[in-house]
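The complex appears here minus one protein chain, its other protein chains still in place.
The block that comes next holds subunit A.
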Amino acid sequence: MADTIGRDEGLKVVTAPKFRKIPKGKVRKHVIDLIVQNEHGVLSRIVTLIAGKGYNIESLSVGETHEKGLSRMTIVVEGDQRVIEQVVKQLRRLISTIKVRDLTDLPHIERELLLVKVNLGSQRAKDEVFRLAQIFGGKIVDVSPSSYTIELSGDGSKISTFIELVKPFGIKEMIRTGKIALKRDFSEAEEEG
């Protein structure tokens, strides 16, 4: 249709253009550690930024630190290396963020907290749930004639396994927090359970 012109002007013809495009990498979950100024709207600033760029937040935990005016966040975002690099750079660009880093490939400790209320239909169930809580290092924090409420902390897979194991007894209610994470100081540290 159109009169198009190109590549015939004396220089060598480019037949196989090198790929400039940033290639899509393997998608996995990344754990991002942030220190932010604890001020009006900072949480929504971070959430808006990540959502506005089209990235999905898997979990987000936030709490104050020992330093006045500073909070720490752990954000889990799914994406490939390119997406995560952009997320980290964009977060760093915010005025309210003091420190942003991707912990995924650094030695770090991760924890989640679970509160789960399990039905106790029989004495056998009572014994079994009690035993499971002990094995997993959980604590029974509330007891009623028909239920135990168990508190359990650990990494994501431990929490998930425990949930699977008590599911047959009937879970009345449960909540699990998002991940919280800290970098290890000594990279040679022992394997984390």
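Miscellaneous remarks
Everything below uses one rule, namely that a residue touches a chain if its C-beta (ideal position, glycine included) is under 8 Å from a C-beta of that chain, and two chains touch if they have at least 3 such contacts; residues count from 1.
By our rule, contacts and distances are computed from a predicted model.
UniProt records the chain missing from this view under the protein name "Acetolactate synthase", selected from "NADH-quinone oxidoreductase subunit A", "Inner membrane ABC transporter permease protein YcjO", "ABC-2 type transport system ATP-binding protein" or "Acetolactate synthase". In the complete assembly, the contact with the undisplayed chain comes from A:94, out of A:94, A:113, A:132 or A:171. Among the residues A:29, A:45 or A:126, only A:45 touches the chain that is left out of the figure.
Touch with the hidden chain on the side of subunit A covers residues 1-7, 9-11, 14, 17-22, 36-37, 40-41, 44-45, 48-49, 52, 82, 85-86, 89-90, 92-98.
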